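Below is the structure I would like to discuss, written out as structure tokens.
All protein chains but one are shown in place.
Chain lettering (A and B) follows the sequence in which the chains are written, and residue indices restart at 1 in each chain.
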Amino acid sequence: MNTTPSHFPLNAWYAAAYDVEVGRSLLARTICNQKMVLYRQTGGAVAALEDACWHRLLPLSMGRLEGDEVVCGYHGLVYNAEGRCTHMPSQETLNPSACVRVFPVLEKHRFIWVWPGDPALADPALVPDLHWNHDPAWAADGKMIRVQCDYRLVVDNLMDLTHEAFVHGSSIGNRAVAEAPFVATHGERTAVVTRWMEGIEAPPFWAGQIQQARGYSGPVDRWQIIRFEAPCTVAIDVGVAPAGSGAPQGDRSQGVNGFVLNTITPETGNTCLYFWAFARNYCLEEQRLTHQLREGVASIFREDELVLEAQQRAIEEHPDHKFYNLNIDAGAMWARRLIDRMVESERGGSPSTVIPIRRAS
Amino acid sequence: MNTTPSHFPLNAWYAAAYDVEVGRSLLARTICNQKMVLYRQTGGAVAALEDACWHRLLPLSMGRLEGDEVVCGYHGLVYNAEGRCTHMPSQETLNPSACVRVFPVLEKHRFIWVWPGDPALADPALVPDLHWNHDPAWAADGKMIRVQCDYRLVVDNLMDLTHEAFVHGSSIGNRAVAEAPFVATHGERTAVVTRWMEGIEAPPFWAGQIQQARGYSGPVDRWQIIRFEAPCTVAIDVGVAPAGSGAPQGDRSQGVNGFVLNTITPETGNTCLYFWAFARNYCLEEQRLTHQLREGVASIFREDELVLEAQQRAIEEHPDHKFYNLNIDAGAMWARRLIDRMVESERGGSPSTVIPIRRAS
Partner (left out) sequence: MNTTPSHFPLNAWYAAAYDVEVGRSLLARTICNQKMVLYRQTGGAVAALEDACWHRLLPLSMGRLEGDEVVCGYHGLVYNAEGRCTHMPSQETLNPSACVRVFPVLEKHRFIWVWPGDPALADPALVPDLHWNHDPAWAADGKMIRVQCDYRLVVDNLMDLTHEAFVHGSSIGNRAVAEAPFVATHGERTAVVTRWMEGIEAPPFWAGQIQQARGYSGPVDRWQIIRFEAPCTVAIDVGVAPAGSGAPQGDRSQGVNGFVLNTITPETGNTCLYFWAFARNYCLEEQRLTHQLREGVASIFREDELVLEAQQRAIEEHPDHKFYNLNIDAGAMWARRLIDRMVESERGGSPSTVIPIRRAS
């Protein structure tokens, strides 16, 4: 039993799986400490049930699918997609209490989303915006990894890209990013960090992309616009355009643009499922490039994984440590506040006012 | 340290090993949270001592056997089969407190039985009846496996064979068993579940056995008579006879009969040693059949092991879960009550009256 208080809201949509992961078999997932079994019904709709038989708690994911129903792998109790028991062995009448919990579920932007909290509040309009992942104007591909850390450490990581210079020094990072100025803003559920680097030499990765896509080589205007949507989705708008071609003013037509799409689902208080994809708006048909970008991003995220898991262990060893924030933490600080507000408001507290946080310098 | 209260009586005989496992070397076993070292003395009798040297707690099983005595592998203290220290290094006189605990032990029905509780109560007449295991009228063979679950989950599993349809669907199970009526009765230390399926088509396994042993093919009367002996022995009388040949009335002479012999020894609150054997009263000389049956049962029990260990984990994750019983749980329910009475009576409470348990339907 994990007794750490949870730092995630329950009333939110969380990505449970990529759409293709859920088919005509039983998939076990843990979302916000809730064990679930997911499967696709014959009509195509996805069902998400509590993964524990009402009778003896055996995970239903160890049973089998029959039509739209799940048969428990121990004594054969049968449950429909609404979680109601429809058959018990050796008896005619069914106990009316015999059911398992069912979770609101929907499919959007190539993910299966579940709502672990109050079903009455499960508004489909609240699914985070990751539309680039299935928009025909973009070519996208991605993966899921399980990381042994609090999902908020991944959010922190994504809200400040200066870490690229130190964690990813051998690939995408350079010190220019660490030193470039940025602007951080926020709304009710979003926080945005914008960094423009104008008239710079393109880093190797982007130099290659704009050469390949637009035949351009020369100085560029480079952007990184990180958009957080509470509690755990981060879409990062990145790209370069020829210097002076108007990108900072809104004309990106001569540039190349990518989106690093991230949504991080807490499994427990200290493990998470990290879904990511990279979408681009150029060379859409080139399968080779799609493959190359997916594997390139994957190897970068493996570097982050080592850092995030080491950080989690260090935090657990220093349970009373107070953290100081640097200038670079402005985006993460706002993301944390928006998460805290959601959690506190669920606990019946009033949404917190602005929390004073010590600032370095 | 496991702080879960134990759900096993201490005043009972528990199988610690198959007879052949204990010879002229030191065997470490844990029975009811007690670590023991077992060995066979030169005269053939088995000794069971506490597996921790009086001096510095090193497990005696890491030492060596000298005659009928054990020499500690650290500083050479010597203990006889009564647990008394008979030699200390570098000193003439021995501290009179220098001894380790000794456990009552006896050998019967091809098992070594130990009594972890009060030695004054260790009555040899209380060894459970598993005589088929060495009766010349029966051919028997078996194994031991270590299962990561409370031993009572194994008892539950054996007291209701409807699970065969769902856990063992690919081998011995079919839905006929799950739907056949049964009768459950109980005594002071025993609970019996009797299920007769008369005039049915034999399932593949038994069709083969009666054909081979009696040259019979055709409809059969099939029986399953599960006999629990508290706290943890289950002997299951199984077989088929030609339909109408009088088996339900007591004449099994034209049939084939097997006994699935099970005794499950708690190691700790959540692990157990599961000893089983299969005995048959036909084709006694056929070694090939003995081998085949042993391996066949072993692979069936591996399917149970997966279910039992998953169930244990689920129970630990839901510590306050209240279980509902179905009709099929009648036998297990009585077994649990008999176990509970033994445990409560050891704790100084009066044997419990009948506990109200919710029934489904």
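FYI, a contact is a pair of C-beta atoms (placed from the backbone, for glycine too) under 8 Å apart; a residue touches a chain by one contact, two chains touch by 3 or more.
All figures in this text were calculated on a predicted structure; none of them were measured in a lab.
Contact with the omitted chain, checked across B:S90, B:Q249 or B:Q287, is made by B:S90. Among B:L58, B:M144 or B:I225, the one in contact with the hidden chain is B:L58.
When the omitted chain is restored, the residue from A:Q91, A:Q311 or A:S345 that touches it is A:Q311. The residue touching the chain not shown here, chosen from A:L106, A:A165, A:A243 or A:C283, is A:A165.
Against the chain not displayed here, chain B makes contact via residues 1, 35, 52, 54-59, 62-63, 71-76, 88-95, 97-98. Along chain A, the points of touch with the absent chain fall at residues 156, 160, 162-163, 165-167, 178-182, 306-307, 310-311, 314-319, 321, 323-324, 326-328, 360-361.
One rule holds in what follows: only the chains that are shown with their structure count from here on.
One copy, chain A, sits rotated relative to the other, chain B; on C-alpha atoms the angle is 120 degrees to the nearest 5. One finds 49 Å separating the Cα centroids of chain A and chain B.
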